[in-house]
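The complex appears here minus one protein chain, its other protein chains still in place.
Up next is subunit A:
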Amino acid sequence: MAKKTYDLLFKLLLIGDSGVGKTCILFRFSDNHFTTTFISTIGIDFKIKTVELRGKKIKLQIWDTAGQERFHTITTSYYRGAMGIMLVYDITNEKTFDDIVKWLRNIDEHANEDVEKMILGNKCDMEEKRVVSKERGEAIAREHGIRFMETSAKANINIDRAFSELAEAILDKTSGREADADHARIAVERRPSRAPPARACCS
C-alpha cells in the first residue's frame, strides 16, 4: 500500500448565494490571504488543506460551488459525497440570509442524512452595513439544530475556527466507528467520491 500523508479524508462543500464570499473564505483558509479580485466561480472549484485534530492528520478536500441557480444540476451532484457542508450568507445582504432556508432544503434533498452542517454569516467586519443581526443568524441555526458562526474572510475572523469545528464534528461522528484506521484509509483511497470512510468500513 502506498504511504499516506494523512489519516483521514473529509470532504467539505461550500454553498450559498452568489457574492457572499465563499471563494474568499476558502482562499483565506487555504492560503491565508484575502483579495477582492476574484472572478465569479463557474461550476465548481477545489482546494485541499491538511489540518491536525486530536493527533490525527486530516486532509480536508473542500469544494467551492457557484451560487446561481443555473449551476445547481452540476453542484448538487457533490452534495452526496460531502461529509460537511458550510452554508454561507452575507450579513450585509438580506436576501442571501433569506435564501439559507432554500439551501437547507437543497441539502435535505441531495445530501447524506447525517451530513454535518454549519451556517456562516460572512463579512462581519462590515458592521456599518449590517442588515442581518447576529441573533437572527443564531435563531435560524438553533431552529434547524445547526452550528453557527459569524466570519470575516477579510479580517480573518473565525475562518480557521469554522473549519476546525466542522472537521471536529465529523471526527466525533467518525471516531466511534473507526475501529480499524488502516481499513478506513483504504476505503478513502479507493472510493473518493462515495460514502464517508467510517460508514464504508462498518456497513
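Keep this in mind: a contact is a pair of C-beta atoms (placed from the backbone, for glycine too) under 8 Å apart; a residue touches a chain by one contact, two chains touch by 3 or more; residues count from 1.
As a working rule, contacts and distances are computed from a predicted model.
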Undisplayed chain, where the name is taken from the UniProt record, one of "TBC1 domain family member 13", "Phosphatidylinositol N-acetylglucosaminyltransferase subunit A", "Translation initiation factor eIF2B subunit epsilon" or "Mitochondrial outer membrane protein": "TBC1 domain family member 13"
Listed residues A:33, A:129, A:142 or A:161, member touching the removed chain: A:129
Touching residues on subunit A - with respect to the absent chain: 18-19, 36-40, 42-46, 48, 59, 61, 66-74, 77, 93, 123, 126, 128-129, 191-193
